[in-house]
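I am attaching a structure below and will ask some questions about it afterwards.
With one protein chain withheld, the remaining protein chains of the complex are depicted in position.
For reference, chains read A and B in written order, and residue numbers begin at 1 within each chain.
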Amino acid sequence: MSSASVAAENTTIAVRGRDSLWSKAFYKFRHDRMGMVAFALVMAYGVMALGTVFGWWANDWSEIRGGRFDPISADFWFGSNVNGQDIFARTVFSTRTAFEVGLVVAILSTLIGAVLGAVAGYYSGSWIDELVLWLKGVLDSIPFYLFVAAVAFAMQGSAYGMHVAMVATFWTTTGRLVRGEVIKLKQFEFVEAARAIGLPELKIVFRHIIPNTFHILLVQATIVFVAAIKSEVILSFLGLGVKNGVSWGRMLAEATYEVGAGHFNNFIWASLFMFGLVMAFNMFSDALQDALDPRKV
Amino acid sequence: MTAPVGKKPVLTVKELVIEFQTERGVVRAVDGVSFELYAGQTLGIVGESGCGKTVTCLALLGLVPTPPGRIVSGSIELNGRNIVGLGDREMRNIRGRDISMIFQEPMTALNPVFTVGNQLCEVIRRHTDATRRQAHAQAVEMLAVVGIPAPAKRMGDYPHQLSGGMRQRVMIAMALSCNPSVLVADEPTTALDVTTQAQVIEQMVLLQEQFDMAVILITHDLGVVAETCEDVMVMYCGQVIEQAPASGLFTRPSHPYTAGLLASIPRIRRERLQELPVIRGMVPDLLSLPMGCRFSTRCEYADQRCQAQIPSLRTATGTDAAVACFKPLGEA
Partner (left out) sequence: MSELLKVENLSKYFPVRGGLLRRARKQLKAVDDVSFSIARGRTLGLVGESGCGKSTLGRAIIRLLEPTAGTVALEGTRITELTRRELFERRRDMQIIFQDPYASLSPRRTVGQTLLEPLETHRMMTPARRRDWLLELLEIVGLREHILTRYPHEFSGGQRQRVGIARALTLKPKFIVADEAVSALDVSVQSQVLNLLRKLQREFGISFLFISHDLAVVQHISDEVGVMYLGKIVEMTSASRLFARPLHPYTEALMSAVPVPDPARKSSRIVLQGDVPSPIDPPGGCPFHTRCPRVMEVCRVTPPPTVNAGSTEAPHFVNCHLFPVPNTEEDV
């Protein structure tokens, strides 16, 4: 916002609102019981992940404390693995890994998708649009795991190959949705009104158009979050993902050798925790979609 | 209302009350609406947005979205049977066969991925035991009846291939295909151009006589009402405030609101007016209605009684009009 408008607000002209579309959406979300349960679950996972960041728990995930395949006990809530490491600590710490990947990928791919999608949509039909569509087409046509393997190989040694690959492929869906919405929005008379005032085009895009796609962005970010977590698990399982940490995917990879021998702890707890988070987040995402749908507000 | 002697009404609505749950509270969208409708009669329901005219008609078809909507009390008797509280399946059978509806925007009411013929045949076959061939023949006939040129050819067209006027005719054909006793038309010509509107209105009047249907026409256009309806019901804030034969209503409105509405329409006149007469103020919020008569906040004749009590519908002296007003115009 320009300094002029800030000044204007100082001269007691209050222009900020109180009863926005957000508060209406919030009201609707609060009355969605399933959504609230899902949200509480997601928050519980979040606290679990945050605890490891602050070092409250599960920081001994890599320590060898017990024996080979110790059963469930007061010391080892979920038993121990082949190396005698605590499966509970590893499961909890994996939540942090999942959140890290999910958040980074969701935020970055949503930002990229929003900007590229909005610009492509606003200038639809022009070379900018063609370029974005071409880029999207190219990225979409490469098989995902092949792409990740290639990026991981190219960025050898970096812990972020997986992140880069996911962001590069996940923004396209967001971009496509935003582009479609923007093409619709730019026909709206309020956009024409902004042009009639003489507002510069980039300001129109960022001030009038992108804010009206926030509902898509938010929902899309939650979807990407879940997709990123799932991909992280699969990639780690395949050995393409997390290298120096622990992840549900790595635990499942370990479990492939163990299940045949009758040791199920790694398998059960990693699957259960992943399932719980993905499920809760999907439900949260659905509820969010309902609450934010502008047609139902 | 002109009740034909010895005839039973096709549709009787009694004391209908419909409420909607909103985040700001419960809104009474329809508040004690009653009317009767006879075969061959055209009833116009007029009023401004939010007056409850559309919700009333959705209720007639069992289409009030529930939740948030709810029929709180009252009855709707269609061909002698109360349809309030009927299940979905029963309502589906009644809809289209006994009562059907045409909407303002035909493009959204027609399915874009099926041909016109397909959709017409489907309606016919759902409600009758016509064979595929019979349904097809009947569909072609219906398209001809509503004035679509080359109907057999049009059967294979998709909705987007037709003009707005043609689409509305297809909607009418669909609504009439099972010969319903009541047709509800919600702003059927509002989305059309004047010249197309003239064609569609002319067609509707013809069809109504031909099929001896009862028609309810919802519109905000008093001109359209004057040209098509024998009786008019004026609604304001969920209540019927005046109900009268069209001939009387347009020349001698009884309710100040009706009079104000009539005066404020711009019409082609010999002399251009400097200023249009207006009804001052705004339609009140349904959540904070005035205590007494709902029009009292905007009425130039309102006195203390109007602000304290709600007038009920009664016959105005010396007219055929039923009016909900303590001081109707023309009554000293």
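Here is the rule we use: a residue touches a chain if its C-beta (ideal position, glycine included) is under 8 Å from a C-beta of that chain, and two chains touch if they have at least 3 such contacts.
Values in this document were obtained by computation on a predicted structure and should not be read as measured data.
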**OP:** Determine which of the presented chains are touched by the chain that is not presented, and list them.
**Re:** A, B
**OP:** Specify the residue from the set A:M43, A:A193 or A:L238 that touches the hidden chain.
**Re:** A:A193
**OP:** Among B:G260, B:G292 or B:P311, single out the residue that touches the unshown chain.
**Re:** B:G260
Original post:
Which residue from B:D88, B:E275 or B:E300 sits in contact with the chain not drawn here?
Top reply: B:E275
Subject >> Contact footprint on chain B, counting only the chain that is left out >> reply: 48-49, 163-166, 193-199, 201-202, 220-227, 246-247, 250-251, 260-262, 264-270, 272-279, 282-283
**OP:** Name every residue on chain A in touch with the hidden partner chain.
**Re:** 2, 4-5, 7-8, 10-21, 24, 188-190, 192-199, 208, 211-212, 214, 294, 297
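Keep this in mind: only the chains that are shown with their structure count from here on.
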Subject >> Interchain centroid distance [CA atoms averaged], chain A/chain B, Å >> reply: 49
